[in-house]
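Missing here: one protein chain of the complex. Every other protein chain is in place.
Labels run A and B following the written order; every chain starts at residue 1.
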Amino acid sequence: MAPDLIGLLGFNVLAGIATLALITLGLGVIYGMMRIINLAHGEFMMLGAYTAVAASDAGLNIWVAMLVLPPLVVGLIGLVLERTVIRFLYGRMMDTMLATWGISLGLIGLVTSIYGNVVRGVSTPVGSFEIGRYGASLYSLVIVAAACAALAGLYLLLRLTKFGLILRATMQNPRMAASLGVSPDRIYMATFALGAGLAGLAGGVLAPISGISPAMGAAYISRAFITVLGGGPAILTGTGLASTLFGFINELVSFKTTPVIGDVALLVAAVLLIRVLPQGITGRYLRRSL
Amino acid sequence: MTRPPSPLRALVRPASLSFLAMVASGLVILFGAPHVLDTFGLVQMTGFTAMAMFALSQGFIWGYGGVMSFGQAAFLGLGGYAYAVGVLNMGDSTVPVFLAIAVPMLFAGLLGYFMFYGRISDAYIGVITLTVSVILFQLVNTTSGSQYRIGEAELGGFNGIPAIPALNLPGDAGNQLDPEGIWYAAMGSLVVVYMFLRAILASRFGRVVVAIRENETRAQLIGYDPRLYKLLAFMISAGIAGLAGCLFANWGGFISPTVFGLTMSAQVIIFVLVGGLGTLLGPILGAVLIQWLTIEAGAQNVIDSNLGLGAILVTFVLLIPQGLVPVARNLVLRLGTALSGRRMRAKPLGPAPGTALAGEVRR
Partner (left out) sequence: MSVSPATKPVRPLLEAKGATMRFGGVTAVNAVDFVLGEVELRCLIGPNGAGKSTFFKMLTGQLTASAGRIHFRDTDITAAHPHEIARLGVGIKTQVPNVFNGLSVRENVFVAAGRKKSLARTRAIVEETLTRLKLTEIATRLVGQLAHGQRQWIEIATVLAQEPELILLDEPAAGMTKEEVERTAALIREINRTHAVIVVEHDMPFIRMIAKTVTVFNQGRILIEGDVDTVLSDTRVRDVYLGKQAA
């Protein structure tokens, strides 16, 4: 295969991995901390994308519209939802799945009522460049950068801040943390908001390359899920490793066939992985990592 | 205190009072509806019946099998498409009806094998079944163009397959059923499926399935292989969903990829949740009630239907997690106790959705 084609493929694989990591992170934070499967995750991303649309319609700087506002807005929405619905359902996995599914439907309905069912778009703020004979989008670099920044930011938060320490402690042993004066309730609230904010960020970052519609979340939720399950309990390492593995397979197969077959390949890979490692990658390896 | 009759008697006498009452009501509705309703009403009821059967399939595998299948729409769709492709190719509808049941069952067998024999915990099963139905949606959605065909039937992509020939009496291929005939077929099969499920639940197989849901470890330690029973229950529910898909295709005369969609999977879960998990009447009532509400609400255009469905789901999970039928039953029992002064005990039902899933992954 010609070197420029390899270069293009490699670049696309990198972008694919970064996209997967970005969309998975918010879900992974919530699942890793509270063992909740948040089925509204895709809709949080959708809200992030619509925030970007609204902000850019309002004339705000495109980077602010995509990178700053969405995490804040969606984080806030997540906070409200946690206080009003989610916190009554901790420990009841089936109920949280159902309730978050209800929230996801409600959000889709709400946004449809406001914006209608039309597909919107946000234009890509940067252009393209060349890899040999092929054109590649510079925006993919933005996605890679955003994914790295999110992972790095989360790492720094968890490792270096007091909040991060409390978060990790509560994750490992909520009762012990409680006896030391931490309110697990407040931590769960903060974690849910953080997870929602990360989803919002993903939605905002991916806005320029997605068709933005109220139902766009559905495409993301299954991939994010599978990656969380494949990754295992460690939030950062798990997401990182699973995204790399699945993103690689997904991009490669999509390249050779079609994106839909690529998704099938991702599912098959995930089922096989969970068969071999029922607790995900970090359920067996690198268990102590973040 | 009077001794309530042992539910074990159901093994010897499956025809208990509630069973007879349900079948009788079903027959009354079956034969009475065409006299009471006009064609439009009858067609609407046929749609309700298809969804009620779909809800029964979900209610069986979830409420009695304890398997949280989020993607029953996959089987509904496979059944509908199998019927459509079959009848367009064969002309006569008899074999396609069996295809509508068999194809989803085979698919469920394969998928179930990977899930249940692959030691995947029950919580993950929800996600995997959801993903499978989404993928089927995406796959079928991209089949526009005449090269995507099975025999005579073009799959049609997002437009689906229009003008699907309706059911005909076996051997009488030229003579398709009219709306009244389709109603008899649909409601009749709903009654049959209800009786079938009651028989299964009273059988040894059914009791083991329920025991496995109650406590998988103990069932294993008695010597039952939970994987096999879950797989079989999963296949049975897929077959029922497939039959519902066939009815659905007959009701509308067409089928499209939305039948695989998330909304369809969400709806059927809401039907069961609202109606009552762990009962058979609950899913049926939930389906009819929610569908009726959706039509009324859709006619009003005040609230978007997704918003309404979502709000209902959240409300029920928070406030009435066990569903309407058990709540109604408890009310009736309490009334009965208050009036007659005797203690009456309710038959043990399925677990409230809040109970931990068997095999839930613990850190």
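Basically, a residue touches a chain if its C-beta (ideal position, glycine included) is under 8 Å from a C-beta of that chain, and two chains touch if they have at least 3 such contacts.
Predicted model only: the values in this text are computed from it and were never measured.
Of the chains on view, those touched by the hidden chain across the whole complex are B.
Touch with the chain omitted from the figure is made, among B:Val208, B:Leu231 or B:Ile284, by B:Val208. If you put the hidden chain back, the residue from B:Thr39, B:Gln220 or B:Thr337 that touches it is B:Gln220. One chain is missing from the display, and on chain B it is touched by residues 3-4, 6-8, 11, 204, 207-208, 211, 214-215, 217-226, 348-349, 351.
Methods note: only the chains that are shown with their structure count from here on.
Chain B has its Cα centroid 33 Å from the Cα centroid of chain A. Only residues 35, 37, 85, 88-89, 92-95, 97-99, 101-110, 112-113, 214, 218-219, 222, 225-226, 229, 233, 258, 260, 263-264, 267, 271, 274-275, 278-279 of chain A touch chain B when the two sit together in their complex. Contacts from chain B toward chain A in the complex involve residues 68, 70, 114, 118-121, 123-124, 126-128, 130-132, 134-135, 138-139, 142, 262-263, 266, 269, 273, 303-314, 317-318, 321, 353-357, 360-361, 363.
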